[in-house]
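What follows is a single structure, and I will ask about it in a moment.
What follows is part of the complex, with its chains left where they were.
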Amino acid sequence: MRKWIGMLLGAIAVVLLILTMSCKPAGNNVNSYAEDRAGIEDLQARYLFALDFFDMDTYVSTFTEDGVLDIVAYQAKGRAEIRKKLEQARPVFNPASEKKPGLYPPTGRHNITNIVLKIDGDKAVGRSYWFHYGNNNPKRAAALDGYGHYEDEMVKVNGKWLFSKRKIYNEGVEKWIAPSKNPAW
Amino acid sequence: MRKWIGMLLGAIAVVLLILTMSCKPAGNNVNSYAEDRAGIEDLQARYLFALDFFDMDTYVSTFTEDGVLDIVAYQAKGRAEIRKKLEQARPVFNPASEKKPGLYPPTGRHNITNIVLKIDGDKAVGRSYWFHYGNNNPKRAAALDGYGHYEDEMVKVNGKWLFSKRKIYNEGVEKWIAPSKNPAW
């Protein structure tokens, strides 16, 4: 009789082990491309809101502590240096800081499209397009004024995706244009 | 012997309980940011197709029954009022309704980018950019002609995301422009 129970116990243990290994814990999407992609898309969008509305605290928080912003013209490493470079270039990124009599403050907006992402555990590489429009003209007319592409490296830190490196190509300045080879895959 | 079986049963019950609690039912992604974000992205895109092709049945169906459309100039509450406001402004949203001799009907298209989403159960808040281009000119040339941003509140009703409130800022009209503070986070 004891042998029977022993065999029974053994069989149950094996079945439970298989079940446990094949089951997915609720609320924890291990190895889900969709969950990671959703987190990264949100990061990408938050980055651009922060840039265009010149919210530098949020902007630098989208990078890791030692993250790199590379706009070809220069590389800034770490949140403090990234912030410093952006503050120096504020009029470019935040035309609203320049007021003109008789006109309401102009705005500029960066947009991201065509996000290609390869995700491997807590690391990801991305390629995507950016373009910019604004109304920094006497009629406050919407005007497209720049475009290029991003090459990103991202890491998941405590469940949150951050940029470890963002390289920005810009087709409006000869020395910042992208090589002709497809940067995606 | 009965005591043995009792203990065995108890142990199995505990293991099964833990397994059941940690398992995720198939086809029902409880608390999945990706599933909710995917549903909301589809809603956002369907809204814009319906607007640009002036499919008012589909357009109003993207709002809850008592949903609010706020374009700063006015607030419309409920599907009937939202439809009425849109129909009054049809030439703005549907230039194809105006025919001109010797030219094919013009079109206009709203686009959404940079979607930031915070989701909490059956409620969500969103921030995103919109821009518009069209060809309502003698050459039917593509032309960017407006942009701004959306501030959305959404609810999941019977598993389907809907707008409970959409507020639209427009950088082309002084009284409709956004405050300078980052509306995202």
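The letters A and B name the chains in turn, as written, and every chain counts its residues from 1.
Here, contacts are C-beta pairs under 8 Å (C-beta built on N, C-alpha and C of every residue); 3 or more make two chains touch, one makes a residue touch a chain.
Fair warning: this is a prediction, and the values are worked out from it, not measured in the lab.
Total copies of the shared sequence across the full complex, per this structure file: 3, with 2 shown.
To be clear about the criterion, only the chains that are shown with their structure count from here on.
Between chain A and chain B the centroid-to-centroid distance comes to 21 Å (mean Cα coordinates, whole Å). Within the complex formed with chain B, the residues of chain A that make contact are 1, 5, 8-9, 12, 16, 19-20, 23-27, 29, 32, 34-35, 37-39, 41-42, 44-46, 48-50, 53-55, 58, 96, 104-105, 107, 109, 111-113, 133, 135, 140-144.
Taken together, the chain B residues at the contact with chain A in this complex read 1, 4-5, 8, 12, 15, 19, 21-24, 30-35, 37-38, 113-117, 127-129, 131-132, 144-147, 171-172, 174, 177-178, 180-185.
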